[in-house]
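This is the structure I have questions about; it appears just below.
Missing here: one protein chain of the complex. Every other protein chain is in place.
Residue numbering begins at 1 within each chain, and the chains themselves are lettered A, B and C in the order written.
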Amino acid sequence: MNKERLVAFTDAIIAIVVTLLVLELPRPDGPSINALLAEWRSLVIYIATFILIMVVWYNHHIIFTNAKTINRTTYWLNSLWLLLQSFIPFSASWLSAYPQSATPGIFYVAVTFLWAVSFQLLGRNIEKLNPDLIMPNRYAFPLLYISYVLEAVLFLFIPILGIILIPVMAGGIVIGSAIVERRRDHKN
Amino acid sequence: MNKERLVAFTDAIIAIVVTLLVLELPRPDGPSINALLAEWRSLVIYIATFILIMVVWYNHHIIFTNAKTINRTTYWLNSLWLLLQSFIPFSASWLSAYPQSATPGIFYVAVTFLWAVSFQLLGRNIEKLNPDLIMPNRYAFPLLYISYVLEAVLFLFIPILGIILIPVMAGGIVIGSAIVERRRDHKN
Amino acid sequence: MNKERLVAFTDAIIAIVVTLLVLELPRPDGPSINALLAEWRSLVIYIATFILIMVVWYNHHIIFTNAKTINRTTYWLNSLWLLLQSFIPFSASWLSAYPQSATPGIFYVAVTFLWAVSFQLLGRNIEKLNPDLIMPNRYAFPLLYISYVLEAVLFLFIPILGIILIPVMAGGIVIGSAIVERRRDHKN
Partner (left out) sequence: MNKERLVAFTDAIIAIVVTLLVLELPRPDGPSINALLAEWRSLVIYIATFILIMVVWYNHHIIFTNAKTINRTTYWLNSLWLLLQSFIPFSASWLSAYPQSATPGIFYVAVTFLWAVSFQLLGRNIEKLNPDLIMPNRYAFPLLYISYVLEAVLFLFIPILGIILIPVMAGGIVIGSAIVERRRDHKN
């Protein structure tokens, strides 16, 4: 596999997904501040999802920059990850349309959960092929999965809290992985 | 021709086409699981088409990585292939809108069939220019064409089976070409 | 200026414009062949515009591959050219919506005409900065401008013929520039 071409192709798809998110944002239904604020749920979901994708891009970038060997399986795990990622604008838009229902929220959690799992599988494949590579944020996944479960439970009972948890989670991931990385840099 | 620039341009178009597919997905008409499942045909068509394009990207990538010489004809065959590919979201969306009619299904088959033919022409042009290059999955095309005919016949008589055959075909191609490649790797 | 980055950025914009064209295609209003054929004008405009952009990409590619020096003016002429190009999906979609009226047709001609003029200005700038560079298809521009005038006149009196002339023009440009290039290759 030509790693550079695969990375560029992947980046183009991520760039489009992250930008399509904004296309799904409903336009405010009037020229007032209230009309804009009425869409606050969509705005929160949008911004948090944007941040989530940026975190993941950063990790994808670290893994692929350091990997020396990739193979056909890497390609297909990367494709699976991209396929799940392409459902994020779809599920974010469904959630924006029905912010007070449980199902679209749980579907959003399920999509981002499977997306994280496929990313972990991709990481493991690259670790196997490149034994001296250390995955970044390796210990973050269990924590991530716990917060997904929490989020699903919130959506089931108090959907509005589920929506509010999305940016909290996204922010937590950014700050958490910054701390981990700083500590690691300190050790070396 | 500057091969790198052509490949990057082609990849950008493929990335957009594969992501536009999801834009065409109809949003569920309500916040329930049933509303989501009511769109199962669109989801199946979308996922299978995504996989089909990923298979073809992989083969395009192998051919172009190995090719040393390309010319003006390569460019135009590549453009024809991209033009046909750009009709895939259009035909997938038409098929999603009328999943129980024969014509949109047969049109989808025709578009993906012509797309495969143009890819084979592109491959032949590159084989001629690079005599020591061996096309991957060379013997897969007759098999592919037979399944296109089968799919068209199904759409004519039992459209729902035609839709179900699309992911079966896509999966078959992924697995089939993996087997072929493993066998070849074994020989070398 | 970093030529590689400018070229990659330009290609991404062209890739999006060429793919957005298909998003503007109206979906057939029913599951029959007739519903598809009712959109023949849109299909013809779409395919011809796709080919036009592909021809122009090819020429842009030749000029930039050979250019050794570019400057700030090159950047702004390239941006002007991209701005005009971004109006092509807009004008193609307006023309598709009112194929029997003169104004959208003439607007389409005007946009593609100004787009060609800006491309010629871009080419001249690069020729000045790179004196040993010979512009491809240099003599094609007067011919192109004459056919734009013809097309505008047709749209004014018989809009349907204007639409039919678009693919004829696109095909003529592809074949014409292939002949010119073959002749030049023969001379060298």
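FYI, contacts are C-beta pairs under 8 Å (C-beta built on N, C-alpha and C of every residue); 3 or more make two chains touch, one makes a residue touch a chain.
This is a predicted model, so every value here is computed, not measured.
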Return the single residue from C:P104, C:G123 or C:P167 that touches the missing chain.
C:P104
Any idea which of C:P89, C:G123 or C:G162 touches the chain not displayed?
C:P89
List every residue of chain C that touches the chain not included in the displayed model.
1-2, 5-6, 8-9, 12-13, 16-17, 20, 23, 72, 75-76, 79, 83, 86-87, 89-90, 93-94, 97-98, 101-104, 107
Residue-wise, where is chain A in contact with the chain that is not depicted?
7-8, 11-12, 14-16, 18-19, 21-23, 25, 27-28, 30-33, 36, 47, 50-51, 54, 57-58, 61, 65, 174, 178, 181
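The rule we apply is simple: only the chains that are shown with their structure count from here on.
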Between chain A and chain B, what is the separation of their C-alpha centroids in Å?
27
Taking the mean of the C-alpha atoms as each chain's centre, how many Å separate chain A from chain C?
38
Overlap residues in chain B, where contacts from two or more other chains coincide:
8, 12, 16, 23
